[in-house]
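A single protein chain has been omitted from the complex, and every remaining protein chain is retained in its original position.
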Amino acid sequence: MTERARQPVTAAANPPVSPLDSNLLPSDVVQASAISNTPMPDRLLDSVAKLIDVSKCIGCKACQSACIEWNDTYPEIEENVGVYENPHDLTPDMFTLMRFSEYENPESGDLEWLIRKDGCMHCADPGCLKACPAPGAIVQYSNGIVDFISDNCIGCGYCVTGCPFNIPRISRTAQVSKKCTLCSDRVAVGQGPACAKACPTQAITFGTKESQIALADERIADLKSRGYENAGLYDPQGVGGTHVMYVLHHADQPSLYSGLPDDPRISPVVAGWKGPAKTAGLAMIGLAVAGSVLHGIFAKPNAVSEEEEREAEDLVGDSRKEV
Amino acid sequence: MNIDLSRRSFLKLTGAGVAATSLGAMGFGQAEARVAAHVRGFKLVTTTETRSTCTYCSVACGIILYSKGDLAAGETAELSHVEGDADHPTNRGTLCPKGAALRDYVKAETRLTHPRYRAPGADRFTEISWDEALDKIARAVKEDRDANLIEKNADGVTVNRLTTTGFLAASATTNETAWATWKVVRSLGIVGFDNQARV
Partner (left out) sequence: MTNSWTDIKNTDLVVIMGGNAAEAHPCGFKWVTEAKHHRGAKLIVVDPRFNRSASVADYYAPIRPGSDIAFLMGVIRWCIENDRVQWDYVRNYTNVSHLVREDFGWADGMFTGYDAEKRSYDQTSWEYQIGEDGFVLTDETLEHPRSVWQLLKQHVEVYTPEFVENTCGTPKDRFLKICEMIGETSAPDKAMTSMYALGWTQHSKGAQNIRGMAMLQLLLGNIGIAGGGMNALRGHSNIQGLTDVGLMSNLVPGYLAMPRETEADFTTYMSTRGNKPLRPNQMSYWQNYGKFMVSFLKALWGDKATAGNGWGYDWLPKLDIVQYDAMRMFDMMKNGKVNTYFFQGFNALLSFPNRAKMTEAFSKLKLMVVMDPLATETASFWENHGIYNDVDSASIQTEVLELPTTCFAEDEGATVNSGRWLQWHWAGATPPGEAKSDVWIMSQIYLRVKKLYEEEGGTAPEPILNLSWDYENPEEPMPSELARELNGRALETLYDPADPTKVVLEAGQQLSGFGQMRDDGSTMGACWIYAGCWTEAGNMMARRDNSDPSGMGIFQNWSFAWPANRRVLYNRASCDPDGRPWDPNRTLIEWNGEKWAGADVPDIAVTAKPREVGPFIMNPEGTGRFFSRRLMRDGPFPTHMEPFESPMANPLNPEMRGNPVARVFADDLEKMATSAEFPFVATSYRLTEHFHFWTKHNRVNSVTQPEFFVEISKELAAEKGITKGTRVRVWSARGEIWAKAVVTKRIQPLICDGKPVHIIGIPIHWGFKGAARKGFGSNTLGPFVGDANIETPEFKAYLVNIELVEGNA
């Protein structure tokens, strides 16, 4: 019998090397895609959160490096296209990405280089999970982690359009959808995510959601004292709050930060799924999938074509366009 | 036509079936459908930890090397992961983008593994044994030193100065390597001795 890992409280810790029993169990799942009757878990884990303090972030990409190394992914070595974003977008092998925008503040006249770490927000009300037709391909644990279970994933891409933040990416080789797991394998043994541990300036921190909100309050007070009157926490309630939150100097204008949605919401189609529209929604998936059979099989069987993307969009609508 | 029936294509062929499964999931008959979550196994289990210092800049972050195999126990050790040492006062476990990818440096495809020799005019290296390489160096050093060492200057002062052989020292080797290097280089009389502090 090995010892059960404790619940994580920080990312600033050294991982164990001796075997520990996981503390993130199947029974901690509170929601699973396309499964309506997930049993009530017999315990509730502490709600966790990653806080990204944009005002401390120097855009060094340590989070990207640590993410690649920890998750053993193999992003492509691309070319320079005249920007600092590399890779140029999230990919099935790059779960997080620094996005850079040069903003001339009209009030101060100063240039600001706003750098935001993009990646899965781990919504309390996850649009991806709602949109997903594959039973158990997307699960939510009681601590708030939304995880993709590749073995159950069919790579259909509906999660992409279900996501108000445009995060998941479909692997063309493995035919599965990929995104940040909040390092569920580390959390399971009492550790924080690899990106939060690595972050040199501790712009990324990790702990209970409560502790991260308290830290954010401290940071917001500091920013206000430096003249950022609109500094605030980004924990959007349109998706029930998130388990990845931002401290923004301009919380009144999230979209300044490379298009962070001002008021993200799940598409009404997907949002209504749990209620009366659920049957209809799932039936629509069936029809849409059936309808794509004929041309799909003769096109590019291993790739998600633009057409397929459009189908998915037709189905669930583009929630990002609506807000 | 070679059709690779991937899971996705298969799904498309049987789309209606998927819908049926999904419908089933809504509680029309498979209430027991319960999907086990798969959290990846923790990859550092049963690795050996070694405390080290990052080899890049002079912040000198504390790191932990995770290896398969224990060098101290006389085993072969294969580096599998590097992570910041949370006990270290300077970096407190954090690492920059280079430090976070240190494993890739240690295991770079362009790491050198054999001594190599390039002949005059050649367009490629060929492998050479250590013995052969070192003997070649020793002979070249002695020949140059014997021919060009300035033992005494015009005033008859002993100067033991060699300017025709030079040495650029590293930037990431240890103090101990530096001391051994200093001794050898100066005993030969080399004055063209420098390190990377200027660049």
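Think of it as A and B in the order they're written, each chain with its own count starting at 1.
Just so we're on the same page, contacts are C-beta pairs under 8 Å (C-beta built on N, C-alpha and C of every residue); 3 or more make two chains touch, one makes a residue touch a chain.
For clarity, every value in this text was computed on a predicted model and none was experimentally measured.
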| item | value |
| --- | --- |
| Selected residue (touches chain absent from view) among A:20, A:51, A:115 or A:160 | A:115 |
| Hidden partner chain, residues of subunit B it touches | 48-62, 65, 67, 69, 71, 76-79, 82, 84, 87-92, 94-102, 104-125, 128, 130, 133-142, 144-149, 151, 153, 155, 157-199 |
| Contacts of subunit A with the absent chain, listed as residue ranges | 55-62, 64-65, 68-69, 74-84, 86-87, 94, 102, 104, 110-113, 115, 200-203, 218-219, 222, 225-226 |
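Assume only the chains that are shown with their structure count from here on.
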| item | value |
| --- | --- |
| Length of the line joining the C-alpha centres of subunit A and subunit B, rounded to whole Å | 32 |
| In the complex, subunit B residues that touch subunit A | 1, 3-9, 11-13, 15-16, 18-23, 25-27, 31, 33-49, 64, 66, 81-87, 91-101, 103-104 |
| In the complex with subunit B, residue positions of subunit A that touch it | 11-20, 22, 24-26, 28-29, 32, 34-39, 60-62, 64-66, 68-70, 72, 133-136, 139, 141, 147, 149-152, 154-156, 175, 181, 184-186, 188-189, 194, 197-202, 278-279, 282-283, 285-293, 296-298, 301-302 |
